[in-house]
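Here's a structure for you.
Apart from one protein chain that is not included, each protein chain of the complex appears where it belongs.
Right after this comes subunit A.
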Amino acid sequence: MSQANNGAVLAAEAENREFLVFSLGEEEYAIDILKVQEIRGYENVTRIANAPDFIKGVTNLRGVIVPIVDLRIKFHLENVEYGGQTVVIVVNVADRVVGIVVDGVSDVMTLTPDQIKPAPEFGVTLSSDFLSGLGSLEDRMLVLVDIDKLLTSEEMALVDTTATSKV
């Protein structure tokens, strides 16, 4: 509504993006904060038979059945443990609600465009298609994950292929 007034301010701010930073093992990853619905503990997950190992199952999120994906298994990290620190980030992608299991959530960062570097072409486990870049922050490096692309990709097996072709 107030677009007219703040137009200029917004335009400047639109360049800056906010990211939720989470850790997987020793590595730091970040996703667009606007995709995040909530953060909750890891509990009460019902296993789904014959699903890929990184799909831990489904859980009840206030009456909605939500699939839980463990990114640590997906990214082939060692030491996958479930404890009090294990956190599920509930994200909204492509009109779906999905929970992703991570080792911990550290903070919310604002990155300016020049802090976001293009992702190099590498990655066998994590194709650079699923990265929106690398965030450099003093001595830290954040892997910026394009969570939309990652979770709707065929290899995540979260979405029926027939359903995606419709979109």
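The rule is simple: contacts are C-beta pairs under 8 Å (C-beta built on N, C-alpha and C of every residue); 3 or more make two chains touch, one makes a residue touch a chain; residues count from 1.
FYI, contacts and distances are computed from a predicted model.
K.L.:
Consult the UniProt record of the chain that does not appear here and report its protein name from "Sulfite reduction-associated complex DsrMKJOP protein DsrK (=HmeD)", "Chemotaxis protein CheA", "Carbon-monoxide dehydrogenase small subunit" or "Amino acid ABC transporter permease".
P.N.:
The UniProt record for the chain left out of view names it "Chemotaxis protein CheA".
K.L.:
Tell me which residue among A:N16, A:N60, A:Q85 or A:T110 touches the hidden chain in the full complex.
P.N.:
Hidden-chain contact among the options goes to A:N60.
K.L.:
Out of A:L71, A:V98 or A:I147, which residue would touch the omitted chain in the full complex?
P.N.:
Of the candidates A:L71, A:V98 or A:I147, A:V98 is in touch with the missing chain.
K.L.:
Which listed residue, A:I33, A:A51 or A:L134, touches the chain dropped from view?
P.N.:
A:A51
K.L.:
Kindly note down the residues of subunit A that lie in touch with the hidden chain.
P.N.:
So the residues of subunit A touching the missing chain come out as 44, 46-51, 57-60, 62-67, 96-98, 157-160, 163.
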